[in-house]
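Remarks on the structure that follows.
With one protein chain withheld, the remaining protein chains of the complex are depicted in position.
Let's look at chain A:
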Amino acid sequence: MAHSARRDSPELPDFSLLKRLARDQLVYLLEQLPGKKDLFIEADLMSPLDRIANVSTLKEHEVDKLYKVEYKPITSTSDQLCFLIRPRIKTVKWICDVANADKATGKFRRYKIIFTPQKFYACEAVLEEQGIFGDVTTDEWAFYLLPLDDDIISLELPEFFRDNFLAGDQRWVRTAGSALHLLHSLYGPFSKVYGIGRCSKMAYESWREQVAEGEQRTRQAEIGRVFLIDRDVDFVTPLCSQVVYEGLVDDIFRIKCGCVEFGPDVTSDKSVKVMLNSQDKVFNEIRNEHFSNVFGFLSQKARNLQTAYDKRRGMDIKQMKTFVSEELKGLKQEHRLLSLHIGASESIMKKKTKQDFQELLKTEHSLLEGFEIRECISFIEEHINRQVSMIQSLRLLCLLSITENGKFYGVDHLLTFANLRHLGLLVEQQPGETLTVMESKVGKLVNDKTAGKLTDAFSSLARKSNFRALSRRLNLVPKSGEEYDLRVPRDMAYIFSGAYVPLSCKLIEQVLERDGWTGLEEVTKLLNGNEFAVTGSNGADSKAKNDAQRIILVMFLGGCTFSEISALRFLGREKGYKFIVVATAITNSSRLLESLLDNHV
């Protein structure tokens, strides 16, 4: 890659330990129910489970059949049932139904529920209410952290965002604290913690209490500093279209748990599931690149590959033998990866061309820069009128309202009440209920006439967005008209075609540079405060002594996008840091908005 990386970047800690611990604890829990048993797994736990154990691990511990939790009567004939679930009331109720149905037919079985990452009292209350408490044994599988890559760890809790920021439910605060505690005990002790946001503060407190409750051996710290950030500190970044390869792949194909499914449009054959991480040599080189650079890179690679194959010509038998045994396998692997990513790039091009992506980006960029707002509004209006895509329209509306602080709303009636109503009625194909729900959603949108509240979804914040002022203070939007060579990025703005430096990452950069929030008072005021920077008792002396200080763990409460990860990787290369991103889940604009729709009631 073209970046001039600093050579002295420290090595990342080895996170495969987290997987081993989780697997071993699961095995231990399964052994608590000796004998043959059927295992029911909650749908969204299947992929995370796949990453740490495989079927044979489960079979070894007398799991007979595997089922997905489907909220239907079960067909299992086993006399021992084990349920591996998230602590959700709906699921527990279903288990109660299963047990009660057995009772009614006089069938005796043993039941065990394994909650992960923890159980909630509300779930136990359901067991009690349904008369099942005592018939069921419960356990907790402390599977807090799933390493998705060398530098990405996910809590795989997408509901964190909605629960915490929309519903104001703090059930996951301790979970976040515990996750941090686990990292602290394995890779700490941390010496400095920075943060911003209400939830970050609470998670910090929860973690601090847990540290105080337990005791720990001292060890050489591998991770020195920690940065906690709430998603609601920066909504702009995740609402923007992603144009860095990994982000684009996520926007279009949806990366799930580090794995993507490429359909026939990419493979021109049957669908394949592909792991996307640093082990994929081709992917690793293009994941952080702006999409426009990806083509050049892939063609170069293809040419090199051709040359490598061509070497065979004129080889004698012996040379051929070495070639086959030493090089061929690697080449074949590379070939496979290369054709996959070329296929994906082609498919991305096709899809983006079809949906006026260029114009969409233009609109986003003007919104970020804050001019030609009238044009933007009419673009959005047209978008709505033509019923292009509800999520897309909502996304633009949210961007508009955040970046413009809702200013336009009172004065300018281009986006009238009626239009907003249409927006709510956008979903054509879905059954009737969407209508009402969306209507109520939009009803709320319209109610909150004031400013940033247009995005009712974010109403829980009850704060105004001060994007414009923030953008000026932090210099988030580079001056227009300047050349921006995307091949040689000069700052983090490259992840948005040079049009915008992600606010979240800019904050991280600034705080690390200043070792705290000093000098950023104006900024934190605009962000509603809740910032902190604390030093542990061993922080002062061990400073600068070891590499750990340059290994920085950034925890995004409420989700993080691949674009932000790319930006942090860039920052790390520039400044000689290594960032480890811990996210409650990987998110993007669609996931963010979908989680706020009410049609999954």
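Here is the rule we go by: contacts are C-beta pairs under 8 Å (C-beta built on N, C-alpha and C of every residue); 3 or more make two chains touch, one makes a residue touch a chain; residues count from 1.
Following the convention adopted for this analysis, contacts and distances are computed from a predicted model.
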UniProt lists the protein of the undisplayed chain, choosing from "Spermatogenesis-defective protein 39 homolog", "Electron transfer flavoprotein subunit beta", "Lipoyl-binding domain-containing protein" or "Actin-related protein 5", as "Spermatogenesis-defective protein 39 homolog"
The listed residue (A:V55, A:A101 or A:A125) that touches the chain absent from the view is A:A125
Considering the complete complex, of A:L12, A:M46 or A:V272, the missing chain is touched by A:V272
From A:A142, A:I286, A:L399 or A:M492, the answer for touching the chain not displayed is A:A142
